[in-house]
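Mind looking over this structure? Questions follow.
The other protein chains are all here in position, but one chain of the complex has been omitted.
Labels run A, B, C, D and E following the written order; every chain starts at residue 1.
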Amino acid sequence: MRNLKIIKDYLLHPAGSVLIEQGKTKVICTAIIQDKVPPFLRNAEPAQGWITAEYSMLPGATNERFRRERSKVTGRTAEIQRLIGRALRAVVDLTKIPGYQIIIDCDVIQADGGTRTASITGGCVALYDAFQKMLKEKLIDENPLIELVAAISVGFQNGKVIADLDYEQDSQADVDMNIVMTESGEFVEIQGTAEGKTFDDKMLQEMLKNARESIAKLIEQQRKLYSEK
Amino acid sequence: MRNLKIIKDYLLHPAGSVLIEQGKTKVICTAIIQDKVPPFLRNAEPAQGWITAEYSMLPGATNERFRRERSKVTGRTAEIQRLIGRALRAVVDLTKIPGYQIIIDCDVIQADGGTRTASITGGCVALYDAFQKMLKEKLIDENPLIELVAAISVGFQNGKVIADLDYEQDSQADVDMNIVMTESGEFVEIQGTAEGKTFDDKMLQEMLKNARESIAKLIEQQRKLYSEK
Amino acid sequence: MRNLKIIKDYLLHPAGSVLIEQGKTKVICTAIIQDKVPPFLRNAEPAQGWITAEYSMLPGATNERFRRERSKVTGRTAEIQRLIGRALRAVVDLTKIPGYQIIIDCDVIQADGGTRTASITGGCVALYDAFQKMLKEKLIDENPLIELVAAISVGFQNGKVIADLDYEQDSQADVDMNIVMTESGEFVEIQGTAEGKTFDDKMLQEMLKNARESIAKLIEQQRKLYSEK
Amino acid sequence: MRNLKIIKDYLLHPAGSVLIEQGKTKVICTAIIQDKVPPFLRNAEPAQGWITAEYSMLPGATNERFRRERSKVTGRTAEIQRLIGRALRAVVDLTKIPGYQIIIDCDVIQADGGTRTASITGGCVALYDAFQKMLKEKLIDENPLIELVAAISVGFQNGKVIADLDYEQDSQADVDMNIVMTESGEFVEIQGTAEGKTFDDKMLQEMLKNARESIAKLIEQQRKLYSEK
Amino acid sequence: MRNLKIIKDYLLHPAGSVLIEQGKTKVICTAIIQDKVPPFLRNAEPAQGWITAEYSMLPGATNERFRRERSKVTGRTAEIQRLIGRALRAVVDLTKIPGYQIIIDCDVIQADGGTRTASITGGCVALYDAFQKMLKEKLIDENPLIELVAAISVGFQNGKVIADLDYEQDSQADVDMNIVMTESGEFVEIQGTAEGKTFDDKMLQEMLKNARESIAKLIEQQRKLYSEK
Partner (left out) sequence: MRNLKIIKDYLLHPAGSVLIEQGKTKVICTAIIQDKVPPFLRNAEPAQGWITAEYSMLPGATNERFRRERSKVTGRTAEIQRLIGRALRAVVDLTKIPGYQIIIDCDVIQADGGTRTASITGGCVALYDAFQKMLKEKLIDENPLIELVAAISVGFQNGKVIADLDYEQDSQADVDMNIVMTESGEFVEIQGTAEGKTFDDKMLQEMLKNARESIAKLIEQQRKLYSEK
């Protein structure tokens, strides 16, 4: 697994903000609190809040200039931001933030593979901090975060499992899998895609095993951010 | 599993066209051949073709009117059509259709759960027929289809695996999983999402087992369409 | 005139839904009731409801793939759906559906000329059924449908009037005329366009006469759908 | 009929440009020559050119501010500019302007009913002048204009035909009909719409008769613009 | 300086409307009153109104056809309409028009340089007239216009200052500067741009001096429009 570095309180304005670096991949994740919920929750019973995510890439993040999505969002971006949102909602008790929406913005400063999984791992920290702020400001009474969540990519290359693929590895892997898992070792999301070659059950099980171990390490590092204080 | 019905040659104009009914879900899948490839493949070495998919829902397909996507495509639609495209490309040797793009259009006439998996299962048949037509018209020499592919949704509800969820079941399930598998029993795509509750490894394995059996039955029915003739 | 076939209650969810086939042209027409009116009617005196229409073509409906209108609607589509809406509103007493908007969705499954006129003829039946449902559910007290309405295309080719043109005939005709008429034989809409050659009064009168007779036959078949029950 | 005034050579830059005033309605019509044809004509046999139209309304043209169409064009605008284009193409031999497209821009400075018919009548004059310029500059050899064309609106109010309706009359009329006719008295386009009340054949014939007489007068005035010189 | 001509009450419907001609440049400026304010002012303390501007070019206004901005507005247009809005707001006491927004629409009929400055000079007259109308209709009690405002372009060509540049001069000038100034000789806006060559302080001072004198003349002519009556 590549080197992981999470800098908390990276920016001045958002309730939570981190710079997460995983190898050469760098993502700014912020959590911003809004005191309104999306229309479909306005009359929800019981009242509940919402967590949503947006994902974007700076033009200079990639090898070839990444064109800004200024007239519409590509399918890839839509897919990634839906994944981040689902992953984070899975570890939050939304009834504990009634009337609030928290937007997790993930802006990739530099891309070298694994930007969506880094966004989830970093986004969880930003969200943690936003909830702490809400508790401190008495906007809510109880911590809505059920447990920590993190994500990793695993793949198969030349008959071997590899985890935390960089861009080079990712483009050569036969299978590309993104796993989101909680601190208690339960699955939140599994997305595995055959790239060129299909994969059998044995390969799947190996990847799942590796992902479980890798995520445990990531969550350990998330946890340390708070115990250290 | 719900009742499956596939009507081939459903429309006059497309190279391949089917109406697939899975329970009350009805999707028209067509395969249309274009003699050009997308820009990123123009100078590919070796030369290759492409398969892409579009997915849409008729306004009258759902219980509440489904608003037409006329100014932009939602994230859900983008996600689904990318899945269909990937699933079908996984069983095709693209170097055998150099210079051609085949567009698989999946239009949901009536929705009762499982529209994306039905689109893959039906889309594979439309694609099969389009390839037959290309062979017959000598546009290509060899059948590019490596093997058949089909897809199913599986879920977990009240501690039990259920397959081929209808809309009602889907909205109550704790886990929602879509599996795409080939005739030879290999995975093409696994997408599992915790809905409200996370899931453990045991649940995952049960769902995978059920999906494998269900897909085998679907592919048997696809196969029959051709042996019958 | 080509063979006409109308299948009622074609779909599960909409208040009214038909599959209309006129020759090889096939259109799904649905009528969906919404309990709100467009902004410009909110304070209308006396209170009234609204009927509007949307028209679309499946990509596989035409000989060359019909590109989905996902970022904007073409002028042709805009023109057609405005025509359908006007035609149906002309036979409805809108003050009898105060507070309701009914959307008529016309989705062309297969196109072989006359899709806009088939949409009107089929849309009228879907609307009839939606009104019956509203009466049954006591949403309204009286039937708002004043009389039935249907439409036909007529043209001039080689000095002869032809009615209900298929795609081939339509592209060769010198004049293309769409007529919408009520059960009582009054005009709702006349749209005649010189294609290549202008036309004189004699030709116009012949086309009008033919259209009148053709529409009478169409309405007879609409009427039969209800008397049979 | 309201007072008609056509000022030729109204603007400096376009090949043809007029200010047409019909009662209080004022429209600037320009004809601009481009040395390219739309994609669908690139390989036409025999080679031919094209005429297309755009229509727009200044915000201050109407009683309530008319919102600029800056993100999309409304159905009404699309319908009108298609009508203008068809009307003018009907009197032009497009094979005499191979390789050229002429855009007729109609910008309504002040609106008081009949803006689409004034656009056609004025657009024909702008087009005439553009053709003269092309002949003079030897871009073409023969005049492509077969004959003049003009348009008028007629309606029915309180049992009487009225022609050239202003905004007030137009919003109260039971029937609204736009007729486009050539100098030789042939029809180019007939668009009649029941507004509130349907109409019978007798009413139709009266409107057609009145339109024929009115258009003859308009064309007489167009003709005078050239004979006077 | 080129010849200036301002025709007041140019259109029927708007509260204020002028045709301003500066040399061959012609712009229609209208002022339309709306009884609502933009969202960001809804709870302003003290209550205030707003003035905003829109700018557009007719396709026939320029030498090459100016393409309509129908799907998005270019940066140039955005920049110009923001400038016009700021310039006019600078001479208005917005607290004297609480609850109202006035839209200044500037539509360029013919362009020969200086369209943005002519829009400001003409827009000020349209605004003046709209305020007079509001006073007369007792919508407001006091004249919100603090003083008149006008604008001019100045540039540097071959070592000499030139004012009120036409299109030809503008495209050859080394520096292009737009100055907006009040009746009392204070600056509202200064925008100077090096085109090809940078400029020194001496050149700047010369341009400012010339602009001051030119604007004084423009305001004199604005003033005359009212004293004459």
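One rule holds in what follows: a contact is a pair of C-beta atoms (placed from the backbone, for glycine too) under 8 Å apart; a residue touches a chain by one contact, two chains touch by 3 or more.
Here the structure is a predicted model, which means the values were calculated and not measured.
Which shown chains does the hidden chain touch?
Within the full complex, the chain not displayed touches A, E.
Out of A:D93, A:D107, A:E147 or A:D170, which is the one that touches the chain we can't see?
A:D107
Of E:I140, E:V188 or E:I219, which sits in contact with the chain we cannot see?
E:V188
Thinking of the whole complex, not just what is shown, which of A:I28, A:I80, A:I97 or A:L145 touches the missing chain?
A:I28
Footprint of the hidden chain on subunit A, which residues?
Output for subunit A: 11-14, 17, 24, 28, 30, 32, 34, 54, 56, 58-63, 65, 68-73, 103, 105, 107, 109-110, 112.
Could you list which residues of subunit E touch the chain missing from the display?
Considering the whole complex, subunit E reaches the absent chain at 72-76, 78-79, 81-82, 86, 90, 177, 182, 184-194, 198-201, 204, 208.
In the analysis below, only the chains that are shown with their structure count from here on.
How many angstrom lie between the centres of subunit B and subunit C, each centre taken as the mean Cα position?
Chain centres of subunit B and subunit C, defined by C-alpha means, are spaced 33 Å apart.
From the mean C-alpha coordinate of subunit C to that of subunit E, what's the distance rounded to whole Å?
Chain centroid spacing, subunit C to subunit E, equals 50 Å.
Spell out, as numbers or ranges, the residues of subunit E touching 2 or more other chains.
Within subunit E, the residues that touch at least two other chains are 71-72.
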